[in-house]
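A single protein chain has been omitted; all remaining protein chains appear in their positions.
By written order: A, B and C. Residues from 1 in each chain.
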Amino acid sequence: MTLRKKVYSILEVTREKKKGLAWFFDIFLLTIISLNTVAIILHTVKSIRQETDVFFVGFETFSVIFFSIEYLLRVWVCVENPKFQNPVWGRLRYMVSFTAIIDFLAIFPFYVSHFTTGSGLIRILRLFRIFRLFKFTRYIHALRVFENVFREKREELILSFVLMLFMLIISSSIMFYVEHDAQPKVFSSIPATLWWGVSTITTVGYGDTFPITPLGKFFAGVIAVSGVVMIALPTGILTSGFSEHISSRRKETHPHKFCPHCGKEIEKHT
Amino acid sequence: MTLRKKVYSILEVTREKKKGLAWFFDIFLLTIISLNTVAIILHTVKSIRQETDVFFVGFETFSVIFFSIEYLLRVWVCVENPKFQNPVWGRLRYMVSFTAIIDFLAIFPFYVSHFTTGSGLIRILRLFRIFRLFKFTRYIHALRVFENVFREKREELILSFVLMLFMLIISSSIMFYVEHDAQPKVFSSIPATLWWGVSTITTVGYGDTFPITPLGKFFAGVIAVSGVVMIALPTGILTSGFSEHISSRRKETHPHKFCPHCGKEIEKHT
Amino acid sequence: MTLRKKVYSILEVTREKKKGLAWFFDIFLLTIISLNTVAIILHTVKSIRQETDVFFVGFETFSVIFFSIEYLLRVWVCVENPKFQNPVWGRLRYMVSFTAIIDFLAIFPFYVSHFTTGSGLIRILRLFRIFRLFKFTRYIHALRVFENVFREKREELILSFVLMLFMLIISSSIMFYVEHDAQPKVFSSIPATLWWGVSTITTVGYGDTFPITPLGKFFAGVIAVSGVVMIALPTGILTSGFSEHISSRRKETHPHKFCPHCGKEIEKHT
Partner (left out) sequence: MTLRKKVYSILEVTREKKKGLAWFFDIFLLTIISLNTVAIILHTVKSIRQETDVFFVGFETFSVIFFSIEYLLRVWVCVENPKFQNPVWGRLRYMVSFTAIIDFLAIFPFYVSHFTTGSGLIRILRLFRIFRLFKFTRYIHALRVFENVFREKREELILSFVLMLFMLIISSSIMFYVEHDAQPKVFSSIPATLWWGVSTITTVGYGDTFPITPLGKFFAGVIAVSGVVMIALPTGILTSGFSEHISSRRKETHPHKFCPHCGKEIEKHT
């Protein structure tokens, strides 16, 4: 076994349980990602940042070096995967895959921030670091179940989203004309009223914007009730998606030779 | 092919993909509708309106002329549709169809506003423009799925709405008698308390009205929990509607020759 | 046909459509109930009450007289119903039936309020009038569908309610100990904290009580997420209830002689 093959077997996530160094690498990587997430979150707390800034900078530098080596190794060994066999085009295609882009975004901001001085840009780059969290996705196989349900119900979900948007625009426009005179500051424009609309339809109800005229209240009540029905749509769609998924999975795993209902042997017609 | 037939084939939405001029017309119309929606929304923002009012007026004039020509053409060519064959009655029946009324409401306010001076009326007419959004519905075939589910579950949905209304009236009446003395301004009357009721039952909870007496709080808690069950009703109804719809659609598209349960060949009984 | 039988046929709600006087009586009664509901609600609005109090008193007197005659007639003719045949015991058993009690409660407060001077009692009696709304239930046959689903899922629904109560008590107790020192007025005792708990678990979130300490916020977040799952319980229970109801109703209405799946004739084994 070549070194490249060995490194590949260590880095790659496999279905069967990994052992030894490969197992240790996974644990180590997951730990580093977790610690990075915690560090990024805690770093924004002023009191913590002031006292332990040196530690944060050190950990950040270590993480980026580690993630960089990991990224380079992954690009080097990806040709072991039959999907990316070609040394040049295979590697390039690997580099534009979802997980590779995530890996790149995890380190890229660090290097760029050394060549820029715009504080606005640096802040956005800092925000990018939170996407290191997505490095976890490589390990959550089970996400595929949700992915399948979402993909199968794609059309209905998008449609219910479009319906919600429709309702949001219509109801916010009406509300604007109803409430604008009574509350010219809060319902200053339709875009401002959209904020009320989304807060009502999703039943969040922050309470910073709400109608005060009787007509506006009546209308808001109608919208709130409709919002409940709107919310019922994706719930209904996803529920039937889950039920279907389960029954289809069952058929796969139990390719029944006997009728599941009467237990009689089935002569398959092919 | 007569000119009328040609115009009809361009305007009409068909199941098969449209090509050439017909395809271009669809794209153009959808773009104009989208831009109109954006313009109507942005026009209410004072800072944007003040700077670019000329542009808005121009775009509005252009849109109305375009929609007017579209409307007249549609009325002219609708007789090509077998459903509206009669030159007089067919056209009249077309003009009272849902999509034709929407098309009419999209242009009608513009013309009326030139013959009126009442600012209140002008405002309502301006509000009407938002219904141009409904011109989209011609293109969303998929809405029919939701339409079917809603229609099939019509009775149950209406009933659950009636139940909600019942609960709303009863609970708001009780709440009014419980809280009126403690908060005579907020819970000033049963209609005012209905606003609290709808905000609680739909779990929006703006936070502008809430009970402060122990008895009122206890009662509000009971209502909030019941509201959760009330909301579960339409969700349950719609979910079972979606599940049924899917299983019935499957039967249509896969008129199976073999029983999926016992594997026996099916001789259709007609 | 005796007079009693005739009155009975007019008053009683039947499955087949009523005609003539019986039909007119139903419409009239439903109108009076609706107007009563509207009157009771509007009567609490001060500005409306002050101007039109005479009208309200008149309508109230008329309604009570009408409902009283209706009640007496119903008690008189109920013996026509085979269930209440006995002139004495049958009538007594009728008078303790749900609908008869509702009819009694609709008129009872009016008479009692003439023999009392306690303003507190009068207010409660006034509140009782809102239960006239329940006189509608006689006419909503379709409620039986919901009634069946609720009855069939009684155990699970009660259990999920008990679970919610459990969670409410536990989480409010913990929250009280966590937040009491930081907000001694808002989280003054466990009963006061229960108000926060119910507002959070049902996701209403009025915003009058919320934790301010980091530990309290963390804990409130956990409770809010658990609340979402708690709310999912009755939704799931009712949804499966509706699905079962539909499939069982289908079996009743289509006692299939042919297998619904393969269309083969079924030889019934009895």
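Keep in mind that, in the parts below, a contact is a pair of C-beta atoms (placed from the backbone, for glycine too) under 8 Å apart; a residue touches a chain by one contact, two chains touch by 3 or more.
Keep in mind that what you see is a predicted model, and the values were worked out from it rather than measured.
One of C:61, C:137 or C:188 touches the chain omitted from the figure, and that residue is C:188.
One of C:72, C:112, C:162 or C:182 touches the chain omitted from the figure, and that residue is C:162.
Annotation for subunit B: contacts to the undisplayed chain at residues 203-207, 235, 239, 259, 261-262. Not every partner is drawn; the one left out touches subunit C at residues 155-156, 159-160, 162-163, 166, 169-170, 173-174, 176-177, 188-191, 194, 200, 203-207, 210, 214, 217, 220-221, 224-225, 227-229, 231-233, 235-237, 239-240, 243-244, 259-262, 264, 266-269.
Contact residues of subunit A toward the unshown chain are 37, 40-42, 44-46, 123-124, 126-127, 130-131, 133, 136, 140, 142-143, 145-146, 157, 161, 164, 191, 194-195, 198-199, 202-208, 231, 234-235, 238-239, 241-243, 246, 258-259, 261-265.
Here is the rule we go by: only the chains that are shown with their structure count from here on.
For the self-contact between subunit A and subunit B, the two sides draw on mostly distinct residue numbers; the shared fraction is below half. Subunit C has its Cα centroid 43 Å from the Cα centroid of subunit A. Mean C-alpha positions place subunit A and subunit B at a centre distance of 30 Å. Residue positions of subunit B with contacts to 2 or more other chains are 191, 194, 203-207, 231, 235, 239, 243, 258, 261-262.
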